[in-house]
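Let me begin by presenting the structure, written as structure tokens, before commenting on it.
Removed: one protein chain of the complex. Kept in place: all other protein chains.
The block that comes next holds subunit A.
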Amino acid sequence: MLTAAERRRGLSYGAITLFGVTLFVAVAVLALLAWDAGDTKARLFSAYTARVLRFTLLQAFLSTGLSVLFAILLALALARQPRFPGRVWIVRLMAVPMGLPVLIGALGLLGIWGRQGLINDMLAMAGGAAPISIYGLSGILLAHVFFNMPLAARLMLAALERLPAEYWLLSCGLGMRRLSVFRFLEWPALRQVAPGIAGLIFMLCATSFTLVLVLGGGPAATTLEVAIYQSLRFDFDPPRAIALAFLQIGVTGLILAAMSFLPAPEETGMTAGRSVRRLDGQGWAARSGDGITILLATIFLILPLASIAAAGFKANLWTLVTSPAFLKALWTSLKIAAIAALLAVTASLAILTGREAVADMKRPGSLARSFSAALSATSALVLLVPPVVLGTGWFLVLRPWGDVAPFAPVLVAIINALMALPFVMRVLAPAIETHRRRTARLSESLGISGLARLWRIDLPVLARPLLTATSFAIALSLGDLGAVALFGSNELTTLPWLVYSRLSSYRSHDADGLALLLAMLCLSLAILGTVGRREVGHD
């Protein structure tokens, strides 16, 4: 369907991005490998490594399963109740955990679920039952669900909302029952996005570090990421760090590859763009059932956030907001986040164009097919490369050129962009693919192409996913501490770094206040990402 020039352009965009990402990672890894650090001091694959690997995978499997399961329930309920009071705010709140530095999120969760948290206080009041302790696997799962379930629910909700309004009209006309609606409409839509979302969450949980240590209760809960960090930062043993990183990429990659073989049904529905009316959600039973689901999920989500807010309001917020340190960190964070988001969205678009060009070929050769697969794999697997490896590697590369500090903001932005890439892809890929299926033939037959197509056909539909993707990427970059910690220099202080800095000099009230400000920033981004939710469609 594409012209030859368009296809060539698509392929080259994809190739450039693939080359860029691979080069960035490979240079860092090679620099570390080339570093003459002598032989590794510890045996690579000991019983310890095996135990760590087993725990990493176990907690990642369970975390992913629970997150996806709860996300499906929540997304179904939210999709069925488009007029639920405060719905748009619930959707916005779902973007906040993503932008929080993990330690802050963990402290918020402990304010509710901890030994002195709300739940145990209530249990004590209700009759002095033995306090529940979440430390251990349950704490890790709780935290991973808190951070990842909202993300999954949002992506799934988007998938359900992309279903043509005509489907719902038809299902109603056919008198389909709830189970049939699920089987024929909702499940196929979810099944299309679920493996990708599950893969993303699996990677996030497999590489989790601070949460696992803080809530895991002891070294029995250790992930490979901890071991990698330890060997690079504490023992300075690059060969071991690289070997462990390869182990992490290899094993997790295999699991992801297995997941991607799950068949995804083709979605072909056309729509005239009428607005969705979910008559199936209007019965009393559906309303109350969905209401309870949404309410429980909202409470689960909002309580830890409220606990963060309550702690934050005890700080002297005005002094904090007007302090030069905050303003400087805010400016630095926003700059880095903006560059990271721009890079991530651009790279995603390039990758998608490349994949589209391959998909458009009449008979793609094995080379073209593996190119397309490489594009998908790169955008997904890049999350498994530990930032500490990228940072240290690039430090070694740049060092001979003089001072590394000036490059630090750029490197942090690129590392953040790579981290955000899989998220952005999850938002953009289904939206763009659906849009193309619906409009490509028509546009071509009407002879609309180039800028006109971009402006009249693509932008009106794709503006919203683009905004959502951008706000995801910005939020992720804002909340990221990892990449900055590697270069840490006086000139490069981001907001999460400032939060940690205040904590490490006993200023915990300031840290609470800053965390609240960061959360509010993420919420405003989420508002930006959901702008125009109501304006789509017409009757």
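Assume a contact is a pair of C-beta atoms (placed from the backbone, for glycine too) under 8 Å apart; a residue touches a chain by one contact, two chains touch by 3 or more; residues count from 1.
Note that in this section contacts and distances are computed from a predicted model.
Colleague: Which one, "Thiamine-binding periplasmic protein", "Pyridoxal 5'-phosphate synthase subunit PdxT", "Sarcosine oxidase subunit alpha family protein" or "Aspartate carbamoyltransferase", is the UniProt name for the chain you do not see?
Modeller: "Thiamine-binding periplasmic protein"
Colleague: For the chain not shown, which residue from A:220, A:295 or A:463 touches it across the whole complex?
Modeller: Answering carefully, the residue with contact to the hidden chain is A:220.
Colleague: Which listed residue (A:54, A:399, A:441 or A:456) would be found touching the missing chain in the intact complex?
Modeller: Counting the whole complex, the residue in contact with the absent chain is A:399.
Colleague: Among A:84, A:146 or A:229, which one is in touch with the chain left out?
Modeller: A:229
Colleague: Would you write out the residues of subunit A that touch the absent chain, in ascending order?
Modeller: Its contact residues with the unshown chain are 13, 16-17, 20, 41-42, 48, 51, 103, 107, 110-111, 114-117, 135, 209-210, 213-220, 226, 229-230, 232-236, 311, 325, 339, 342-343, 346, 350, 392, 395-396, 399-400, 402-403, 405-407, 409-410, 414, 485, 488-490, 500-508, 511.
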